[in-house]
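Some notes on the structure that comes next.
Note that this complex is displayed minus one protein chain, with the remaining chains in position.
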Amino acid sequence: MLELHSLSKHFGGVRAVDDLSLTVNQGEIFGLIGPNGSGKSTTVNLICGVFPTTSGAVVFEGQDITDAASHRVVAAGIGRTFQNIRLFGDLTVWQNLWVAQNSVEERETGWFARWLGGQRRGRDYAGELLKFAGLADRANELARNLAFGEQRRLEMARALAARPKLLLLDEPAAGMNAEEVGQLATRIRALREHGMTILLVEHVMELVMGVTDRIAVLNFGQKIAEGAPAEIQSDPAVRTAYLGTADA
Amino acid sequence: MLEVQGLVTNYGMIEALKGVDISAAEGRITCVLGPNGAGKTTLLMTIAGLLRPRRGSVTFEGRDITAASSAAVVHQGLALVPENRLVFPDMTVRENLVAGAYTRLARNRGEAMADLDRMLERFPVLNARVNANAGTLSGGEQQMLAVARALMTKPRCLLMDEPSLGLAPLIVAEVFNIIRELNEDGVTILLVEQNAHMALTVAHHFFLLDQGLVAFDGDPGAMAEDEVIQRAYLGSAGG
Amino acid sequence: MDFYYGMAQLIGVHTLLGLSAYVVLLTGQVSMAQAGFFAIGAYLAGMLTVLAGWHIVPAMLLAAVASAFVATVVGFPALRVKGLMLVVATLAFGEAVRIFWFNFDYQIAKGNIQVGPLGGEGFKQIRYFPENGWSTADVALFIWAWVIAAMVALWWLDRSRVGSVLRAVGEDELAAQSVGINLTAVKVSAMTIGGFIAGLGGAIYAHYTTHIEHLNFGVILATFAIAYPILGGLSSVIGVLIAVIFIQGFLVEVLRFMGDWRNLLFGALIVLAMNVRPDGLFDARAMRTLRRLFGARDA
Amino acid sequence: MSDFWWDVIDPIQSVLDGVMFGSIYALIGIGFTLIFGVMHKINLAYAAASIGGAYASLAAFQLLSAPALVVFLCAAVASGVIGYAVYICCFRFIPEHLPLATLMASVGMLILIDEVVVHATAGMPEPYPAMFDDVMIDLEPFWVRGDLLMIFVLSVIAMMILLYILYRTRLGIATRAVAQQPAAAQLCGIGQQNTNAVTFIITGALGGLAGAMVGASVGILSPLLALPLTVKGLIVTVIGGLGSIPGAIVAGLLVGGFENVFQYFRGVTERDIYVMLLLFVFLTFRPQGLFGRMSTRD
Partner (left out) sequence: MKRLLTIAAALGVAMSVGTAADAADRTVKIAGFGAMSGVVRSFGINTQAVMQAAAKAINEAGGVKLADGSMAPMEVTFDDDRCNAEEGISVVRRLASGDAVVGVGPTCSNVAEPLFGILQAKAGDEGDSGLQFPIFTDTAIKGGLAKISEWAFRNVPNESQMYKSLFEWLASQHPDAKSVYGGVEEDFAHSRFTWYKVMKTRSADVGYEVKGESKWLLNDTNFTTQVREMKRAGADIIAISAHPFTTCGVLKEMARQRVKYKVLVGLTSSSSLETLNGCAKQAEGIIIPTSFAPVNPEAVAAADAAAALGGSADLHSAAAWEIMMILKDVIEAAGIQATADSVQADRMAIRDGLANLKTTKGLLGEIQRTDEGEAVKPYVYVHADDGSWAVLHDPNA
């Protein structure tokens, strides 16, 4: 579904992502892990068109979306969350979702009807999402007044509001407690049941090991391993990446 | 020497520390391990006075520095080597070091300058590029510079935030050698690391931070190295 | 009474100016070009009523459409820059518009006098209102019909999805893009709406003062345009109106009795207001209080 | 000399004069750029404070009939004080995440300073002392205005002093450190607020000198000067590249020269349109300005 072909991104002399190729299949939960600074977030940002790529290509459902503007990537069917939550704090929970439904309706109704569309349009779907995120009773709260866990959930709901086919989750569990991580895992699995494909960038291994089908490991911008969770856990290269070399 | 009790801090909209108790004993290397997002950086920033905690206290050498400004903290003899180095990119290596000695320049410029020369002796890498802009240095050199800059404040306790981040293995080893040497010179060190193996080789005591709480507190021997890594990074066994 | 109608006219004109900056400011763009759009509206509408003899309403609409068009054209390059650069770029654009009118001559004979814009000497005798027997009250009502239309439209816009989208862009462009918002479309649309409203305001202004000249449309006016929404707080169109009343009503008229001191207080009170209420005079909290007053549920 | 030769010489002479006068724009541009570099905010009251300082120094001129150079220094000192007042009134207490409030407060300050000047002088133009204002250095066929040369030289000296302060003193280290990495600067024990205040004082002093130079070059002061200087200063800042001092210097001279060329060829009424066009050209083709870098810092 999503293919990265020899993707590279250099910042000055730093090779944040270096010749990275990988394929995420339809309906899969794919994990992307690696030590801090290994290029995971940069990869997400390249897919979403936040920075221009240095070289390589991003192909989604057979369509080349390399360096497409962010909103085109969303329109193509990719949604994302951010590592350091980026909600619209001065908008209410409900408005956050409403804004995100914009692009879906553009596809369905054209821009004029979408812009002038009243509040009712899309309310049902938004309501469902809020229920899914456990925020149904918080709809009229300003996003910035939410608790941290709620904000994470809202951000995910916001990404879903645009009805993506592929969801990129950038460290969704960071800062969560064990119970919340458990709920998150349930939620991610539920999404897959609905046919969503997920690319999960994560540090919390309980989550990654627990929900993913396949994992790729990055270090210094390069892919050093790929495989099922169990394989990764026992892969010596992965251990070295996290450990550092014992005797340098 | 450094006592942190019940620290609660928000980082942006995130409650990053949810009541952390740690301590660093004088003359030792204390290491805080934990996955990303565990709150390690927030912890150090709170101690250094860059963030205000919502609750809890920080005591250094018996004095309460919980609400002190970072300038006051530096004055007390506590220095932080920040994550990602944060060198002053458009200043030369020498100027970066002078900036480190900022609080001492007014009182005793001569001594500060003498220290600067000693620092350059100690870090030959920096000496070689003393007039180059810090932004042009390699990652390892920048890390050395960040350490040297922090040392220019003449700290009795040094806080280090992931000094191995993004460095090649050979350089990481070099950084850790310096950490060991500094400690041998009598500097107390509180180290936040991701490179668990390297950290455990130098640390006298370690804490495991997970999701804003201390998950483990003990000597390196208390848990097998593999177990530590497993817990810290790859999830609890079998998870 | 005439005086109050006159004040109402003045406040109405400035409210339109403030509203035009308000829309643009919602998307996070500080535009100093509003005075330029205002000038375009003023000159064009004046020329249409005076030189072409049009009725005021079509003249205003055409002038507003023209300034909206110019705003659209300005909106695209303005996308490339942000923050201070945008302030300076739009400031420069506004000044360029002013200098254009400074160099613009087009006069025809009307009765025994020459009318039309005459460069540095300005454009006089835009006397549509008095010539057609409109009383001060008529004019005030006419102006307020437009102001209320604009306020209601923006109020509605604010509460519709568009408002959320504009604010989302203003708050976090990257996040907005990543939920599928087309930044270009949104920012340029905001500029266009702002240009239209500024054009309307300018058109009324020309007929209100009967004489315009390029010096009226300088940096000071551009600053006032953004001052209204900033001082008023960006939470609602009401804030703009309150800020206009604060500046044009309170600082200018009410303090007139202070004579010499008035002008010193003018700047000082603005400084004070921003220190005491950095979120604006009418911030989100005030907004909620107001809603409660009218018995509305927090929605 | 034939008319043809005058047609060649005059524009060159115009550029020469413009470039020398441009040193004043450079001083103002440096002020904007330095404050922006350190605080990432615009101080719109800056040019007004500069003119205000020049006015304040008139006291030294009129009451003590101090020599011109002393008057210039008084202007710098007075403007430094005003700069500090601007910092306290418009920057110190307004929360950092509300840049619009700061912007507006500095506009209020601009109006206030201008109006104080008007009150003190009834808006009358006041004669301002100059040095060498009757000297003409004749370099046939060109000539150099003595006072403009003096202004140029003084501006250059002021810039050199500024660069010395920035690059050779403890204060300069602090200023640059805060501008480049505010968090790391704090970790070095550098107080951010003190540094900000000091930056306002230094830039204020520089602006005061610029105000004095304007007064000296025209021979009179008027509160009218504040607004056009603000606009030109901002343009210079952007063309030079935000936060770049060398950029502001070069851009100041460039704008000064450019302005005079177009004044010569296209007349004064169109002159400023071309200055704006120059700005647009930069924004389109080199948005980072002459010496600025595309910032990657977040």
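For reference, chains read A, B, C and D in written order, and residue numbers begin at 1 within each chain.
Note that contacts are C-beta pairs under 8 Å (C-beta built on N, C-alpha and C of every residue); 3 or more make two chains touch, one makes a residue touch a chain.
Quantities reported herein were computed from a predicted structural model and do not represent experimental measurements.
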{"item": "Contacts of the hidden chain among displayed chains", "value": "C, D"}
{"item": "Residue of D:Val8, D:Leu64 or D:Met124 in touch with the missing chain, whole complex considered", "value": "D:Met124"}
{"item": "Residue among D:Ala59, D:Ile220 or D:Leu277 touching the omitted chain", "value": "D:Ile220"}
{"item": "Residues belonging to chain C that touch the chain removed from view", "value": "1-7, 10, 102, 113, 120-122, 124-127, 129-136, 138, 208-211, 213-216, 245, 249-250, 252-254, 256-257, 259-260, 262-263, 293"}
{"item": "Residues belonging to chain D that touch the chain removed from view", "value": "6, 10, 13-14, 17-18, 21, 115, 118-119, 122-127, 133-134, 136, 145-148, 214, 217-220, 222-225, 227-228, 260, 263-264, 267-269"}
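Following the convention adopted for this analysis, only the chains that are shown with their structure count from here on.
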{"item": "Both-way neighbours, i.e. chains that touch chain D and touch chain A", "value": "B, C"}
{"item": "Of all other chains, the one whose Cα centre sits farthest from chain A", "value": "D"}
{"item": "Averaged-CA centre spacing for the pair chain C and chain B, given as whole angstrom", "value": "53"}
{"item": "Gap in Å, rounded to a whole number, between the CA centres of chain B and chain A", "value": "31"}
{"item": "Residue numbers of chain B (touch at least two other chains)", "value": "none"}
{"item": "Per-residue overlap in chain C, given as positions that touch at least 2 other chains", "value": "none"}
{"item": "Those chain pairs that satisfy the touch definition", "value": "A-B, A-C, B-D, C-D"}
{"item": "Interface residues, chain B side, partner chain A - complex", "value": "12-16, 18, 35-37, 39, 139, 162, 164-166, 169-170, 172-173, 194-198, 211-213, 229, 233-236, 239"}
{"item": "Chain B contact footprint on chain A (complex, rising order)", "value": "14, 35-37, 84-85, 87, 89, 144, 146-148, 151, 171, 173-178, 203-210, 220, 233, 239, 242-246, 248"}
{"item": "Residues of chain D defined as touching chain B within the complex", "value": "167, 170, 173-174, 176-177, 180-181, 183-191"}
